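Of the protein chains in this complex, all but one are displayed in their positions.
Right after this comes chain A.
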Amino acid sequence: MPLLDIRNLTIELDTPHGRVKALERVSLTLNPGEIHGLVGESGSGRTLLAKAILGIPGHNWTVQADRMMWDGQNLMEMSARQRRALMGCEMAMIFQDPMSSLDPAISVGAQLIEAMPENKTISWWKRAADKRINAQQWLHKVGIKNTQKVMSSYAWELSDGECQKVMIAIAVANKPRLLIADEPTNSMELRTQAQIFRLLSKLNQLQNVSILLISHELETLSQWCDRLSVMYSGQIMESGPTADVIAQPYHPYTKALLDNIPDYSNAEHHKTMMHTLPGSAPALQHLPIGCRLGPRCPQAQKHCVNQPSLCHQKDRYFACHFPYHNEPCHDEPLTKS
């Protein structure tokens, strides 16, 4: 049974320009113990999806879904209190901007201790000290050496990398079953990036934590993930095992992303133009009819004004009428009246 199974999740935002569908019919399946990569450019709704899974919607959101199954329970039917109980101990999230995810008015240590699980086996007056030791151990595990100093300082006194490590320590301290990492290495130097990815994969291997890894770098994701999902403009374009997706992308958008990865081995490519799709991602208020990639897609045909539905084929999902290397999906007739 998958750990997390989402079908047709739609999130609508109330904006001053009316209601927009920021996320449309997104389906995602996450098996226990896997690292699932979610790739897409900024604005494609990856963070929205992550927040919707976790259950911290913004004030202007309307969330709808056919089902959102968490380990056999439907998240959509749970009360806010039940979902809050899941947060922290069952699911945890690492946020995009670590510095602003830590309260600026309280020391980092206090926030870390706050997140530590209570050890019910020891007497209550020893618990505070126990939490403190626990917090230090976790900080040490995520790779912070000077734990005392970090714990007594404020978030803005630390570097982004240190803040992110603290956030990871907070997130994993309760040993969650799902860790949502939203661009965990955003704005960090390569060495820290590698450290954090190693840390995440170690957690995955040793503690069997499932990880939903969100990033815009397909190259990094392909190194660490078991499965990949590609998002564009609030929709899932393609999803499948990483090796298959990289080797044989079905969707033109995935192909475009793969073409964007610079190839340094070939001397001829020196100073040639980089492959990019024409145009830019559409604003949410002006989405094209039909396939959202339509106007930019190199393979677009007349039929693409109809929205393709996500189609399932041998462990892979894709939403395209004219996929590469594959027959079109015959769930729907090509000629629609």
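Please note the rule applied: a residue touches a chain if its C-beta (ideal position, glycine included) is under 8 Å from a C-beta of that chain, and two chains touch if they have at least 3 such contacts; residues count from 1.
Here, contacts and distances are computed from a predicted model.
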The complex's invisible chain, by UniProt name, from "Peptide ABC transporter permease", "NADH-quinone oxidoreductase subunit H", "MGT family glycosyltransferase" or "EF-P lysine aminoacylase GenX": "Peptide ABC transporter permease"
Full-complex contact with the absent chain, from A:Ala22, A:Leu38 or A:Met93: A:Met93
Touch criterion as defined above, residue of A:Ala22, A:Met69, A:Ala135 or A:Met167 at the omitted chain: A:Met167
Contact residue for the chain not shown (choose from A:Asp103, A:Glu189 or A:Asp315): A:Asp103
Sole residue of A:Asp66, A:Glu118, A:Glu157 or A:Glu189 that reaches the chain not shown, by the stated touch rule: A:Glu157
Missing-chain contacts mapped onto chain A: 51, 54, 56, 58-59, 84-89, 92-93, 95, 97, 100-106, 111, 114-115, 154, 156-157, 167, 170, 174
